[in-house]
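For this view, one protein chain was removed and the others were kept in their places.
All chains are identified by letter, namely A, B and C, in their written order; residue positions are counted from 1 within each chain.
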Amino acid sequence: MNAARLVRDPIDAAALVREVSAPSYGAILLFLGVVREVNDGRGVTGIEYSAYEAMAHRELEAIAAEATDRFVSSGVVIVHRLGELALEEASVGIAVAHGHRDEAYALSRWVIEELKRRVPIWKREHYVDGTREWVDPANRLVEVSP
Amino acid sequence: MNAARLVRDPIDAAALVREVSAPSYGAILLFLGVVREVNDGRGVTGIEYSAYEAMAHRELEAIAAEATDRFVSSGVVIVHRLGELALEEASVGIAVAHGHRDEAYALSRWVIEELKRRVPIWKREHYVDGTREWVDPANRLVEVSP
Amino acid sequence: MSVTVLLFASYADALGAPSVSVDLPPEATVADVLADIARRPGAQLLPARPLVAVNQRYAATTTRVSAGDEIALIPPVAGG
Partner (left out) sequence: MSVTVLLFASYADALGAPSVSVDLPPEATVADVLADIARRPGAQLLPARPLVAVNQRYAATTTRVSAGDEIALIPPVAGG
C-alpha cells in the first residue's frame, strides 16, 4: 500500500504507524522531520511551509508509488504539513514497512531524499531577531538573470 | 538523553517520539520490530518473548548510553516488550533523535544491530500447526557437547 | 495567446505577485515564458534559469506551451 497527503494539522505519529501496519511486515520505520531551534547558527522560532499544492501532492504520490515499486511488498505513507509550525513540531512524517529491516531503512531513506529533491514545498524560517527568510537548502547563490 | 526499559504492555509509538523530542533535534526516527505472520516460510500466530531481565535491562541501558556517546548531541530511547505478543504488535521500539537525518539513521541502525547481537532476550514462535519453537536467528546447529 | 504563470515563495516575493499573465506567440516554448519573465521588475532576484513546471510536471526550456497549460516557476525546493 502507499499513500501521500498534504495536511495543515499536526502529524499524528501513532496514526501513521497504524496506517502502514499489516501482518506481513516485520519492520516499521517512522521518520519525522522536526523544526529545530537553530539552523546554520541562527536562532529559529518557527517555520512557515508553503507549497505548489496540486503539484506537491502529485509528486508525493508519485514518490510513494515509486517506493513501493522499488521495494516489493512494502508499505509507504508520506504526510507533509503546511502552514506555521512551532519548534519541535513535525513538518514531514514518513512511515514505511517491510518484511525486513534492511529494506525498511533503505526505503525510508530513499523517500526522504526524493522528497527533498523534487517536491515543490518551500519554507520560510522565522528568527529570534524578528526577521524571516526563505530557505534555499542548496545555498545556491541567487544569480542575476541576463 | 538516553533511556531503556523492558515492558509488558503494548509499546506506545507516540509516547516514544514525545520522550525523545527536544528543540535541538531536526530528525526523529522510530524503529518498530513487529510480529509478522510468516517466518522462514512457516505461518506464525504469535511470539512469546522472555529475557534474563536484570542483564537484558543492563545491556539495553549500556547500548543507549554508548549510542549517545558515539553520536554527540543525540537522544535514544529503547523499549523492549516481554510476554505474549500477537501479530502486528511491536516487540521493540527504538526512538532516536539528532540535529540531522544522516546521524539519526546511522544511530537507529547501530542500536538495533547491537540489541540483536548482545541483549539476552529470547523468543518462542507459535505456529499455525499448534507447535512452538525457540528461535535461533543465526540458525546455528545445536552441537552435542563432548 | 496568453498564459498564466504561477509564482511561489521567494519568486512571488521578487515579482510582487502570486501569478503573472504572459503573452506568447503561437508555438511558444518554456524559453519564451522565461524570456518574458526576465524582463519584469524584480526578475533580477531570480536565477538565470529557474525551474519550470508545465501542467504540474518539471519541464525543459524546449517544452511547448499551449493555451490553457498550467505553468509555474519553481524556486529551490525546501520540503522535509
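What we mean here is this: contacts are C-beta pairs under 8 Å (C-beta built on N, C-alpha and C of every residue); 3 or more make two chains touch, one makes a residue touch a chain.
The structure presented is a predicted model; accordingly, all values stated were derived computationally and were not measured.
Peer 1: What are the shown chains in contact with the chain that isn't displayed?
Peer 2: B
Peer 1: Please pick, from B:2, B:21, B:74 or B:91, the residue that touches the omitted chain in the full complex.
Peer 2: B:91
Peer 1: Going by the contact rule already stated, which one of B:69, B:84, B:102 or B:136 would touch the omitted chain in the full complex?
Peer 2: B:136
Peer 1: Take the complete complex as the reference. Which residues in chain B touch the chain that isn't displayed?
Peer 2: That gives, for chain B, the contact residues 33, 49-52, 54-56, 58, 80, 91-92, 112, 115-124, 134-138, 140, 142-146.
Quick note on the criterion: only the chains that are shown with their structure count from here on.
Peer 1: In terms of CA centres, which chain lies closest to the overall middle?
Peer 2: A
Peer 1: List the centre-to-centre spacing of chain B and chain C in whole Å, with centres computed as mean CA coordinates.
Peer 2: Taking the mean C-alpha position of each chain, the two centres sit 50 Å apart.
Peer 1: Where in chain A do residues touch two or more other chains at once?
Peer 2: Residues 33, 112 of chain A each touch two or more of the other chains.
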